[in-house]
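This is the structure I want to talk about, given as structure tokens.
Excluded from the complex is one protein chain; the other protein chains are retained at their positions.
Labels run A and B following the written order; every chain starts at residue 1.
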Amino acid sequence: MAIIEARDLTYTYPFAEKPAFKNINLRIEKGEFVLLTGPSGCGKTTICRCLNGLIPHFYGGKLEGELTVAGLKTTEHAIYEIAKHVGLVFQNPENQLFALTVEKDVAFGLENLGVPRDEIRRRVDWALKITGIYELRHRAPFELSGGQQQRVAIASVLAMQPEIIVLDEPTSSLDPLSAKNILEVIHQLNRDLGITIILVEHRLDLASRYANRVIVMRDGRIVLDGEPRRIFLQRETKLIGVGIPKVVRLYLSLREDGVNLNKVPLSPEEASQLIAEALMLDRS
Amino acid sequence: MSIFDGLKFRNISSPIHRIDPRAKFIYVCVLFVIAVLFNQLIPLLILLFSQIPLVIIAKVKREWLRLIRGSIFFATLIFVMNVISLYFYGNYPSVAYIIEYSLAMTVRFIVLIESFSLFFLTTSPDMLGLSLEQIGVPYEFCFAFTTAIRFVPVLAEEAQTIIDAQRARGLELESGNFIRRVKNYIPILIPLIVNAIRRSLELAEAMESRAWGASEKRTNIYVLKMGKKDYLFILLSLAMLLASIYVWMYIKIPFLTQILQI
Partner (left out) sequence: MIEVENVYFTYPNGVKALKGVSLKIADGEFVAIMGQNGAGKTTLVKHFNGLLKPTKGRVLIDGVDTRQVSVAKLSRKVGFVFQNPDHQLFSETVEDEISFALKNFRFDEKIIRERVDWALNLLDLVQYRKVSPFMLSGGERKRVALASVLAWDPKIIILDEPTLGQDSYQKERLRQFIIQMNQQGKTVIIVTHDIEFVVECEPRVILMANGRIIADGETREILTDPELINRSSLILPEITQVFTNLNDLGFPRNVIGVYEAKRLILERINGRT
């Protein structure tokens, strides 16, 4: 059974003239790493808000169709129930950290759930260690860098041990090195803990190497859905305005001139490996 | 703004910092009662100076003194008002008496302010929120309290950025008459308020996403437990209170003017 299943999902924000997205049909299996992308305003952020129940419970508006997440129909369960299974990390790290120390922030969700104190302590330390910020646990969020703040946000969601973590453009305010590091952390959550990841990102050059699936949206519809290497090859991807990684553009450019690399590279390391292989072959 | 320096938490470690906020609060209440109990200059001065060893142990000397400097304006006001009212409306044995009495009232004012200062300088807002929770204040209020404090530096920085952004568009804050100057603040207040509202919506989303409201019985990663030192501190405060009451009831405290025969 799929861990996320959407059937003919349509949503219109309150007072909006037209729907944010229409007739979305989606199946995501447990353990997938899904990269959700598309031009600004395509509806990807709205989808994120549906996945943990913020839509419809917090935002109101009209939600039609059906969305089942971790076995729960989102329209029939309160946000705090769904939150046990789906964690949501937002774009701006600052506005999702409320406490005066890092560990108190990470504990926040567990405190809300009424988890006993020693269990809170155990899970908080665990989450802090996985995200690599155990040494920062007594610091105040205001003193931390953007990258560190985002790790705190991830840790505080992780502590609740959800099966699914949704991240809405988590690297958008970060410098490239911090972005790279955060994506590594997210990758580890998927690889080592089996957490299903839904990542909304523009920085495909950094993120696509971790995904097993790319979903491209435009104007409230899913237009492409499949394995990253295949999706980047399709002409529509570029037309929609999705920022294809430069290594993919290099692959396509070489192909035009008759040089075929063995597969579509998703990272510079892969690209150099494939180019070296192509050159070795030619040496014979 | 130096007056606020004396009330902001100083994040260092000291024996006073480690005392339970509830014990410190009892101490503040005791100081309050004693300050109100006595009219005479001598005991009030003793009360003021008795705080100094605590201030030194807490390593907050500089901030504490800054508060005194900041409150000079009000202290002078109180002094002058007392002098005037006594001179015109009171019956007084001598001018020296007026001065001593007014001085006493001023010292009382300073003692009251300084007792709060020591409390806030040595108690982190987190611990404060926690102690409020543990004495039974509903969690929503404690949360609002600590969250507000957490965002003060953020909002201050944002206000500065907005001012910079508007100045970069030619806004001159210092020029013009009074009405003009008030109008000049509109381009600063509106973005500030709009952003504050946006921020609170984002915070609310984040809170909901972390299961806010899931359980009636909220637990806590931290707990405040009163230890031996805390009980000792409370005991000493109460002893101070009892001693003061005894003195107040049975010992007649002379005025300085009487001693000096002015």
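We adopt the following convention: contacts are C-beta pairs under 8 Å (C-beta built on N, C-alpha and C of every residue); 3 or more make two chains touch, one makes a residue touch a chain.
Computed from a predicted model, the values in this text were never measured in an experiment.
> Among the options A:Lys30, A:Arg121, A:His187 or A:His202, which residue touches the chain absent from this view?
Answering carefully, the residue with contact to the hidden chain is A:His202.
> So which of B:Leu7, B:Leu155, B:Leu171 or B:Ala204 would be touching the chain we can't see?
Considering the complete complex, B:Leu171 is the one touching the chain left out.
> Contacts of chain A with the missing chain: which residues?
Residues of chain A in contact with the hidden chain: 38-41, 91, 145-146, 169, 172-173, 175-178, 180, 202, 205, 241-243, 245-247, 249-250, 253-254, 257, 259, 268-269, 271-273, 275-276, 278-279, 282-283.
> Touching the missing chain, which residues of chain B?
Chain B touches the missing chain through residues 158, 161-162, 164-172, 186-187, 190-191, 194-195, 198.
Heads up, the rule we're going with is that only the chains that are shown with their structure count from here on.
> Name, in rising order, each residue of chain A that touches chain B in their complex.
49, 52, 54, 57-58, 78-81, 83-84, 87-88, 90, 92, 94-96, 98-101, 103-104, 107-117, 120-121, 124, 140-142, 156-157, 160
> Under the touch definition given earlier, write down the residues of chain B that touch chain A in their complex.
Against chain A, chain B makes touches at 124-126, 143, 146-147, 149-150, 153-154, 199, 202-223.
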